[in-house]
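This is the structure I have questions about; it appears just below.
A protein chain is absent from this complex, but the other protein chains hold their places.
Read from first to last, the chains carry the letters A and B; within each, the first residue is number 1.
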Amino acid sequence: MSIRRTTAALAVMAIILAACGPSGGGDGSGAAGDCHVGMAWATFQEERYGLRDLPGLEAALEAGGATLTDNDAANSAETQASNVEALLDAGIDVLILNSAEPESSLQSVEAAVDAGIPIIAYDRELESADALFMTHDNVGVGRMIAEAVTEAQPTGNYAIIKGQEGQTNPLFLRQGFEEVLAPLIEAGDITIPEGAEVYTDEWLPDNAQDNMETILTANDNDIQAVLAQNDGMAGGVIAALAAQGLDGEVAVGGQDGDKAAINRVALGTQVVSVLKDATELGMAAGEAALQLCENPDISAVEGAVESTTVGGIEGYAVLLDPLPITRDNLQAALDLDWLTEEELCADVPSGTVDECP
Amino acid sequence: MTATEPMKTATNRSRPLVEMRNIRVSFGGVHAVDDVSVDLHAGEVVGLVGGNGAGKSTLIRALSGAHPPDEGEIYIDGEKVSISSPQDARNLGIETIYQTLALADNVDAAANLFLGRELTTRLGSLDDDAMESATREVMGRLNPKFKNFKVPVASLSGGQRQSVAIARAVHFNARILIMDEPTAALGPAETEQVRDLVSQLKAQGIGIFLISHDIHDVFDLADRISVMHTGDLVGTVDKDKVTKDEVLAMIIIGKPPEQVSEKEMAQIIH
Partner (left out) sequence: MTTQAEPIEAPLASEPRGEPVRTSLLSTLGVDVRLVGMVVALAVLWIAFNFLSDGRFLTPRNLWNLSVQSSAVAVMTTGMVLIIVSRNIDLSIGSILGFTAMIVGLLQAEWIPDILGLPLNAPGTWIVVVVLGICVGALIGGLHGFVIAFIGVPSFVVTLGGLLIWRGAAFALASGRTIAPLDPTYQLLGGGPQGALGATLSWVVAGIAIVAFAIGLVLNRRRRRRYGFPVRPVWADVTIGIIGSLLVAVAVWIANAYPWPPNLAEEYAIENGIPIPPGGLIIPTGIAYPVLIAIGIAVLMTFIAKRRRFGRYVYSIGGNPEAAVLAGINTRRTIMKTFILMGALSSIAAVIITARLNASTLALGTGAELQVIAAAVIGGTSLAGGIGTIAGGVLGAVIMQSLSTGMTLIGVDNAQQDMVAGVVLIVAVGFDSWLRRRRV
């Protein structure tokens, strides 16, 4: 605890110094629309934040002539609370909050509201009408997986491999599946056999593999398509299918845009991997912040739609469209610099897809 | 183990088997054993007595390698030795029967008997049959009724466990045997067995340090008696030249017999 406090205190000091530095010297030179954005990250432990989210955000703010002060809470709610305080003290105009723990972040939201500063809830929803929720549309991700798979395999028995039970994301994704599957199930085209819809402990690929093996055993291999809720588990499913010589014959969908998964799309063993481009999310948040500097009304932000939080609070959200990668648009992944051609084309026989000569 | 005295063989008869000189052991700031010197001859039993916390066990742990002394010297056959581990002590022919017995309760008698000195086959695997055979042989001598060779010693009776601990000390041809309260957990018949054993071993020329709180035991078995009191050696006396009451007085008052007043003596005898 004490170490954490010390870290927090150091972080606060560093932020104050960093924030005072430029504003002390650069105040006079600022343009009329000078906009100071504060960003509180929950963590930098995952690759995406440093590699995609932050550069996207920086690019958008730079283009709009705004300055950015950001800090990292290392997944500690306590640290994040003091981080936000420091940002508010530094005189920011907009707060972007990637909450470490939505529940305890509400205090920070209140503090910002009291200071008259508009808030963007970045990628993690806050139970507050005052925060503009910006994220990729998770229900949409589910819908896109199901759309791509049903297009490839419009009939037959479907298995559904869900993530860890008790989390919200599997529910959103499942809801997206349902929107696509419901009419097809009703029409009798698609069936989900009993026991073929399972949760997966810890989202672990090897658990998904065990479960898929059991589902195949239970159904005498009579499974035509699998909707997996992420690419890791899709990999486990495909390994189970390969052991039965069914890889490439059964349509499998997943999400995350794992390089290995996009490679599998090129190989033809996976139909779709839906990717959520974090650079795009960072840019969108930067652009929204620029608008909020002009007009702090979150409902006026471009693309903001009315939405209801999980807890039932009416508010506003900007939902970005995820990008489904299928065999037809592999180039899109290359265009995003998501992966190299070499990574995309590993083991892919030449001539089977256009992107792999 | 450097030989400081070259005339070892010539002085063998007169020289004690074990000499512990000016031994001091401290725990924290407390001297558990303070400048104690005792000796032991071949074929002799020296009783080590004293109240709780007198330092008997600590002194003996210095000899058995369980807790090396902070100061002082140990001589075996007149040769100065350094005993810094139980292994060192065993290599010098010192075997110890601890009051706690120091048995691994979850393995059988043979495994305990050979613990740390297992017999192995040419390929380095444990030779359990050879160990069981040796165990049956030594137990046959010590406790002929013992039959439970294949069960963990946890399921044996107190006397049986004791005989396993004794067998361990006897089997390896000890020259010096330390027995810490060997009869504490035993019934009368088993105690008698241990007494017979001590006499036998003594006759074989083994030197024995016998720690006991039972003054009768000590008087029956020991040739000399060293009395300790709060970490100090009160004195070492020939059994034949003292009475039990005198030894008792040494234990309780912590003074040699000649310094004990009649009044104090009367209190002891009440």
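To be clear about the criterion, a residue touches a chain if its C-beta (ideal position, glycine included) is under 8 Å from a C-beta of that chain, and two chains touch if they have at least 3 such contacts.
Just so you know, these numbers come straight off a predicted model, no measurement behind them.
Asks: Thinking of the complex as a whole, which visible chains are touched by the chain that is not shown?
Replies: Across all of the complex, the chain we cannot see touches A, B.
Asks: Among B:Glu79, B:Glu118, B:Asp214 or B:Asp232, single out the residue that touches the unshown chain.
Replies: If we include the chain that is not displayed, B:Glu118 is the one touching it.
Asks: Among the options A:Gly116, A:Gly188 or A:Gly245, which residue touches the chain absent from this view?
Replies: Of these options, the touching residue for the absent chain is A:Gly245.
Asks: Just one of A:Leu204, A:Ile313 or A:Leu334 touches the chain that is missing; which is it?
Replies: Hidden-chain contact among the options goes to A:Leu204.
Asks: Identify the residue among A:Ala77, A:Ala218 or A:Leu319 that touches the chain left out of the display.
Replies: A:Ala218
Asks: Touching the absent chain: which residues on chain A qualify?
Replies: Residues in contact with the chain left out: 45-47, 51, 165-166, 194-195, 198-206, 209-211, 213-215, 217-218, 221, 231-232, 235-236, 239, 242-246, 249, 258-261, 263-264, 346-347.
Asks: May I ask you to list the residues on chain B that touch the chain which is not drawn?
Replies: Interface with the chain not displayed, on the chain B side: 64, 66, 85-87, 90, 96, 98, 100-107, 111-112, 115-118, 120, 124-126, 128-130, 132-133, 136, 145, 147, 152, 154-155.
The working rule: only the chains that are shown with their structure count from here on.
Asks: Starting from the mean Cα coordinates of chain A and chain B, work out the distance between those two points in Å.
Replies: 73
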